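Missing here is one protein chain; the remaining ones are kept as they sit in the complex.
We call the chains A, B and C, going by the order they appear; numbering starts again at 1 in every chain.
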């Protein structure tokens, strides 16, 4: 098992960031589908960098797949690989490993998964988390299923294999009705591209059109842009779309629910150039920064983002407050994700490998640092130290999300609850812990306003899933509860 | 020979950017010098990404070296490699290949170069370009030297081998007096770290202190920051420093000249967090943006940088003009430099693989795009098209440097003169060629003001090397003239 | 998919040799079982060179496995890999791909296979061929099993998963009673090592003792020698042994049959230093040569083996006939199995890359060439040409097996029947086709005598499986018949 690498961005924080676990993409009705899938996955790389996979089907050559560790750009660009992936229909997946199995993922855990049924094969890729996967797995093994991976998503294929239905889409309906949790799914048969969102629509999934006969499914609109597809609409929460070149067959296999889209997609996960709710994510983040400036103003000389995710909110904060925006921290462009064991000396460099303070600019200044979130607080502390070492007079943190006090069980890699700084400290305690001049998080209502809910959060029926802030889990995390997780006491 | 890769940033522009060819770093008086060299080179990676090398010396194990293609982070971080590089003194080098030999570089062309003399070995690494290298090479071969590389820098080692002087520093003085052009050099013997800048000081080189006995030489101050060294001073133009843990011996082997530092280091090459002339490069670039806004104002809704190099100037333009700054173009973080042959389909994607327009933000807006320079104009054209496709109402280009009309022969990889857009077109012609609403370059005087020359450029005795803008070459490019290059006619 | 390589022994013959498809090895009751498995597989490498796999179990670290393409020596010797394979029990497998999927094997087809059952995990490796695998697979898919490989052997794991029995050995009995064909199996649970031979005992499997508590199962005794184990006995046809450090539990799950061991193991597959039936395979082959000399004498100057498999029979022929033995053909020791695409020019070299005639020795001589078998005849033809080119006066082929006229369906990779030279030609026609002075095969009775059956073959109840020579298949090849294979008409 390759150890983590200190030049790897994702490792510098000791788990001090949140990671979306997956991006998914599917296409039908184009020549050479695999090239489009590769491009789409490249645009979704921010959602998962550990591994990627592509499955395609060709009328003559049948199903083919390639699954690899590492970046899309490194694995799915050479003609030798791409030549093994012919055909007009394909799906793909990029993934993060979950916290527990970091680095321990075997290639057999890399999606899409494939199953051969008596009526033909199907492949499936999944973004989200199945909250009753352990129970399902036990049940399936008891009945004689052989699991080949440690991935929860494999349950879906086995449930499909045992369904009494006759067609693959019907079997998928059957299977997904047994599944709890948050999931967006793309799947394919020999001729059909299938997309599904769970009843709450926690994870995103959009539909695009390309050319005469082409259809695309993707986690975000930025993946439509890169292949030149036109954004048509989102797959609705609870909807299943079965797509052929001839068009979309829309089904609704689940009992209707009120949608609860993940609000953190706005704050951090989605790419700033993606469109959510008719507005670019960038604009939403700028609005978050403006809201923060209104809620928590402070006198200062400069507003600086913690690169790169804090940038749009910092711009918003600057525009609202009139305090000049500046790049006080510079990010090294040449970090990466590789699997080489570092020397101890280099490992200890930590965040200095990735970020450097613009010393000449910062010296003697009162600096507002805008970051997207505080998870464990370890990075925030190091950054504060770098800024003070460079001679800043004051350091004020402004955070573009409310305190992250609860783990996500819907497909985001979060530390256990006791490792979350906000789970054990108040805002003031965190300020003292980080030893900064001030620390302010945006309020939950402020965040709801910034994403477009003028009246803020509806506490009776929250418009979004905000469990990581509120502890209110819209789907019971039953596997976790069995393992000992304690839900927030009803108030 | 590996073909270029479309996911590689450096290839998307078809030579439409300028590349610094090298970064150099040296250290003496520390335990495990190689780890520091690796970190320093990582911080200088923007100056050269094709290959890197490290040479060290240990009293017991003698000289050792490792030279590799690819990023520092991928080659010089694992304990297995670093264990082969023991000792308290070392130098390193990162390089670009020159335009002509793109991709054709053999590992034997990767610096540092090493030579065994009768009084012991020496290694040398070089940033810049020797303008009489061809003539020197012919002369040395005639006398019986065997060249092992196609690199101009190897001349220095052969000149040293033939010097009649007794010590290695004296031989280096001897050799460098035969060399013409722009060069910053770091070199090492078994015990001495040596740094030299050419008489005009075209390329940068700074000195830092680390710990009790440690000394560092580096192309830029950002490489001092990463190893925790304190910035002491620049090596002066025409100075040679011979450093041991005991201190610096400063020599001046060349006839005194007026300095002519490369002004493009301020505009583009150096990292924004490096310090040049007492100010951060970031601040200088912000000043360039302010100067541009004064010289070439225009009514618009947004000021957007062409990421990432246009960012500081765009911020400056916004601050001066009051027009809001916004990220209208989003850069994919997962581009890279790999050596895989892409499919034709992907190759044709071009800049779309790297940049995406923030469509929802741009639609219906009048947009000012700030870029650092225009070389061939191919990228500018594609970006303009992307912005218009996204529905922008107007596109105004503002360029943070004067028109680049002449090639650099001092260590920067530029296209031949006829490929430079500004060599054949006036500003208005370029505007029409790019089909934008307006296009304005900063004036040469404006640029001089922004870098701190309040009265602008002194045409009788320019304070900087600005040959790429002015065609006035401070050192005659004799090899080039022999190959047919025509100097600007005296006016 | 990597193309075949011309420097690869296995490719030079265009399918003109027979390949054993697998070697298996298991061990329990030793520290660091994986190292022993690696050594055992190395000794069995001649039985399969395409890929290998090892599964081990450790009380603390559970099951671990590694499966790789290529040689054991290249994959299972470094401490990094071996450190991932801890524990006192393990099994392993080396394999050939079958003719159809040559080079197309995915890593998921590499054994051992692993299955998680409700009572714990089990791993299984298999040598032989399941003749009703297609039918079993269809049935299992119909019932909802998801196959992960294209290997027939995966059926066994799925049958076990669906068994109603409570223990893993009982489930294995259950599963194997559904399986038809020839198979030797090694399997393991967390604590038990299991070995099985099919009722006819077509493929070999032996038991050894090592140290105080250690037990070994292996395809051949040469794998006992390399780990220093003592040869105890063969697993009997139809026997299942369930082994713990405490001892062997012997079961007999199948209806009793008369054994039909593969006679070709004596001729070619087994290593000459292995013991079969109390005698070294080398001695049996020498006896075959003596028998050949008696049956088909000829006047000549030299007896030369076709290296290396013809060597023992050639020695026997020489000893019996008194004609001097000599190495008339020299084999290049540096052939190998690599996965690089050759140039066309090199591909055309064919057998000359591997074999060279000892020209000075051969010139003017009457040469007897002894080879183990004739499959397609292409290699024999090339060798004859090389010998004549070198100036031999006469060339006489003597073949240490009867004409191979029928394909093997019990775990040996043979061409389709119509590609077998002996399927379409008589001995005399083959002699004319190869254009040699004489060509003689050993008789089937002669072969039986050489392996120790003094009275030759019992036509009513043959003592061995000799289907490849006689067309009499002891187990009906039902999948093949379904695909159109025609059995020999009853006479």
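Criterion: a residue touches a chain if its C-beta (ideal position, glycine included) is under 8 Å from a C-beta of that chain, and two chains touch if they have at least 3 such contacts.
Not measured: the values here are computed from a predicted model.
Enquirer: Name every shown chain in contact with the chain that has been left out of the document.
Expert: The chain that is not shown is in contact with B, C.
Enquirer: Based on the whole complex, identify which of C:229, C:357 or C:370 touches the chain you can't see.
Expert: C:357
Enquirer: Which candidate, C:106, C:119, C:135 or C:226, sits in contact with the chain we can't see?
Expert: Looking across C:106, C:119, C:135 or C:226, the contact with the absent chain belongs to C:226.
Enquirer: Of the residues listed, B:115, B:228, B:456 or B:471, which one is in contact with the missing chain?
Expert: Per the contact definition at the top, the residue touching the missing chain is B:115.
Enquirer: On subunit B, what residues meet the omitted chain?
Expert: So the residues of subunit B touching the missing chain come out as 1, 84, 107-108, 115-118, 138, 141-148, 157-158, 161-162.
Enquirer: Could you pull out which residues of subunit C are in touch with the chain that's been left out?
Expert: Considering the whole complex, subunit C reaches the absent chain at 5-7, 32, 35, 38-39, 42-43, 45-46, 49, 71-74, 77-79, 82, 222, 225-226, 228, 271-273, 275, 278-280, 282-283, 286, 308, 311-312, 315, 319, 324-327, 330, 332-336, 338, 340-343, 345-346, 349, 352-353, 356-361.
One rule holds in what follows: only the chains that are shown with their structure count from here on.
Enquirer: Indicate which of the five shapes (line, ring, star, complete, other) describes how the chains touch one another.
Expert: line
Enquirer: Roughly how far is subunit A from subunit C, centre to centre by C-alpha average, rounded to an integer in Å?
Expert: For subunit A versus subunit C, the centre distance works out to 50 Å.
Enquirer: Just the number, please: Cα centre separation of subunit B and subunit C in whole Å.
Expert: 62
Enquirer: Identify all positions of subunit B at which a residue touches two or more other chains, and write them in rising order.
Expert: Within subunit B, no residue contacts more than one other chain.
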